[in-house]
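One structure below.
Just one protein chain is left out here, and the rest sit where they should.
Naming follows writing order (A, B and C), and every chain is counted from residue 1.
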Amino acid sequence: MEEIQRKLKKFSDEREWERFHTPRNLAESIVLEASELLEHFQWQLKDKKLTRKQLEGIKEEAADVFIYLVEFCRIVNIDLIAATEAKIAKNAKRYPISKARGNAKKAVKR
Amino acid sequence: MEEIQRKLKKFSDEREWERFHTPRNLAESIVLEASELLEHFQWQLKDKKLTRKQLEGIKEEAADVFIYLVEFCRIVNIDLIAATEAKIAKNAKRYPISKARGNAKKAVKR
Amino acid sequence: MEEIQRKLKKFSDEREWERFHTPRNLAESIVLEASELLEHFQWQLKDKKLTRKQLEGIKEEAADVFIYLVEFCRIVNIDLIAATEAKIAKNAKRYPISKARGNAKKAVKR
Partner (left out) sequence: MEEIQRKLKKFSDEREWERFHTPRNLAESIVLEASELLEHFQWQLKDKKLTRKQLEGIKEEAADVFIYLVEFCRIVNIDLIAATEAKIAKNAKRYPISKARGNAKKAVKR
């Protein structure tokens, strides 16, 4: 993770792109890349096995989401791993096993 | 990373939520959480320092994006770290330093 | 349509919100409201009839998307109806009936 963060910083430093990497611009970019990921499932009527070619595209979009997410966290100074562990712990309390088991999440959530 | 992936799998196994975690459902959820992250910047007229409270909310949304992204990659069997390193290498060729330096990305991209 | 545009302008004028309604802020808001609309279908495993309550929520989100879309078009000076008719005509050429009939859109699109 630190390795990727370091590589991304070097990448944008070398291109003098840091000034475009405002928190808001990066948040927008996360949404835009996530939408490109979702686009691979557009018009699907039921789940089907992904083809090798689809998987290649999906892999790149997933990487793009991650790239901007890691950059975003660096810029706003969030430790993504720690934040994620805290969120998992919080979710575990919010959705106790006994009540959540097998329920559609939405039903539980609302 | 593996630790987080393992925790998330345990979390959804215990709740029998795995069957809701289709690739498409997870891709949608990544978009939805990314939008909630962006919502923190809605109506902003210029960049301002994030308050401590905003940062707390942002931290949780960033974690949610990551949680669904990691789950998505597990379900479709993508190695996110490898995919990201491959994408960074590809981007380095696509945007050579000499041409990209200081340019607005859009101008370079299109 | 003009009636709605007029009402929305009056609404934001009375609240002095016009200055927040930059093209970018409105474009973001369209995405955010569209995501809230999609949220009603999150975790769905197959299509089911919408409940009356879901339909109420969906109605409001659809209205929110439309409200920001109409505002956006007013601010950037786009005639939405004319633009839509032009796009439908363009699509008719892009997807000729003989080739497009019954095909999954994606297959046709790519």
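As a working rule, a residue touches a chain if its C-beta (ideal position, glycine included) is under 8 Å from a C-beta of that chain, and two chains touch if they have at least 3 such contacts.
Model, not experiment: these values are computed from the prediction.
Could you list, sorted by label, every displayed chain in contact with the chain left out?
Over the full assembly, the chain not pictured touches A, B, C.
For the full complex, which residue in A:6, A:19, A:48 or A:94 touches the chain that was left out?
Once the missing chain is taken into account, the touching residue is A:19.
Using the document's contact rule, name the residues of chain A that touch the chain not shown here.
19-20, 22, 25, 28-29, 31-32, 35-36, 38-39, 41-45
For chain B, which residues reach the chain that was dropped from this view?
Against the missing chain, chain B presents residues 28, 31, 42-43, 46, 104-106.
Across the whole complex, list the residues on chain C that are touched by the chain not included here.
Its contact residues with the unshown chain are 1, 4, 7-8, 11, 14-17, 20, 22-24, 27-28, 30-31, 34-35, 37-38, 40-41, 44, 47, 50, 55, 58-60, 62-67, 69, 72-73, 76, 78, 80-81, 83-88, 90-92, 95, 97, 100-105.
Just so we're on the same page, only the chains that are shown with their structure count from here on.
What's the distance between the Cα centroids of chain B and chain C, rounded to whole Å?
25
Between chain A and chain B, what distance separates the C-alpha centroids? Give it in angstrom.
So the centre of chain A lies 2 Å away from the centre of chain B.
At least two other chains touched by the same residue of chain C: list those residues.
Each of 28, 31, 42-43 in chain C touches at least two other chains.
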